[in-house]
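The complex appears here without one of its protein chains, the remainder shown in place.
Should a chain be cited, it is by its letter among A, B and C, assigned in written order, with residues numbered from 1 in that chain.
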Amino acid sequence: MPTLHIINTSPNMRTALQSCLRVMHEDDGIIFIEDAVISVKKDTPIAELIKEKILTGKCFFLKPDLEARGIKEESMTQGIKLVDYNGFVKLTIEFYRTQTWS
Amino acid sequence: MELEITKDGFLINKEDWTKEIAEKIATEEGIILTEQHWEIIFFIQEYYAEYSLTPIMRILGKAISKKLDENKGKSRYLYSLFPEVPIKQAARIAGLPKPPSCI
Amino acid sequence: MEQKTCLFINRRSPYGSTHASEALDMAFALSAFEHRVSLIFMDDGVLQLMRDQQTETIGMKNMSPSFKAWEDYEIQHLYVEQASLETRGMQASDLLLDVEIIDSQQLAKVIQSHQFIFNN
Partner (left out) sequence: MKFTIIVNNAPYLSQSSDTACKFAQALLEQGHELVQVFFYFDGVLNALDNSEPPQDDRDVIENWSKLAEENELDLIICSSAALRRGVSDKLAVGFKSDSLGRFSKAVTLSDRVISFGT
């Protein structure tokens, strides 16, 4: 029964993402919201860190938070998935439980 | 000497507590302390000293059942001694802080 | 009443913020109200279980004795992540309780065996 991990802080400031990756199961998903959306940028150390997760197709980003921060599609790592609030709700149903990391 | 108490009548410094003060507070609560009361009062004082906690009713009852006597942990027994709100009244008489209202 | 399995993941150091102590209040309450609650300590959260906490000089209530009441509150398990201890130069003997020390893979399994996760 996979978990949806919700990351809400920037991986450049906090260790939430690193801790999450350490204890997550391979079937789990991650959604990056709020300040965590900076993790979307391609060719960065963070992009490298989440590379495998992206390959499984279970890396999601909250689009309104990307837009708010002016992050353009062409600067994003390929393979990530964008969702709006409706999509976010659907993910929390698709996955069995959620775990928030700050 | 004027005792320092909170607006709810709980002792501010638990070092101020004496058996006489306990009796005075009990009178205010309309309770005359018997040996049975003292047993519970000492129990929650010891509990607080060990865990820095005044547990909620169900947990206290269980702890009393385990450590004192099965029947004494029953809420009927505790209510017979402290008829309003056992935890709150017993804590006040024992000179402990007001238990967290949340739980 | 349907009982749920609830897991608290404690990642914050005590005293620097209120996370540790208020999270414990919530965990104890959910457990006292019949849910099946376990606690995991990882990252700086392992500091919550450090022995010999002396809080008089910072003027805050010492929260560490309360952990010892975990059995009274029917907390199911207390887990500590090995890697988090190592990173902080700590070992089992630094802790005030006998806890289950588990590695990161085991921790992932523990998460999977719970319905609701609370992060603090």
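A few points about this structure:
Rule of thumb we're sticking to: contacts are C-beta pairs under 8 Å (C-beta built on N, C-alpha and C of every residue); 3 or more make two chains touch, one makes a residue touch a chain.
If you're wondering where the values come from, they're calculated on a predicted model, not measured in any experiment.
Interface note for the absent chain: among A:22, A:53 or A:97, the touching residue is A:97.
For chain A, the residues touching the chain absent from view are 6, 8, 33-35, 62, 64-65, 84-86, 88-90, 92-93, 97-98, 100, 102.
Touch with the hidden chain on the side of chain C covers residues 1-4, 6, 18-19, 22, 25-26, 29-30, 33-35, 116, 118-120.
The rule is short, and it goes like this: only the chains that are shown with their structure count from here on.
Between the CA-based centres of chain A and chain C the separation comes to 26 Å, rounded to the whole angstrom. Here the spacing of chain A and chain B, counted between their Cα centres, is 50 Å. Multi-chain contact residues of chain C (touching two or more other chains): none found. For chain B, residues touching at least two other chains: there are none. Taken together, the chain C residues at the contact with chain B in this complex read 25, 28-29, 32, 61-63, 65-66, 68-69, 72-73. The part of chain A that touches chain C in the complex is made up of residues 1, 3, 15, 19, 22-25, 97-102.
Considering their complex, residues 9, 11, 42-43, 81, 83, 104, 107-108, 111-112, 114-117, 119 of chain C touch chain A.
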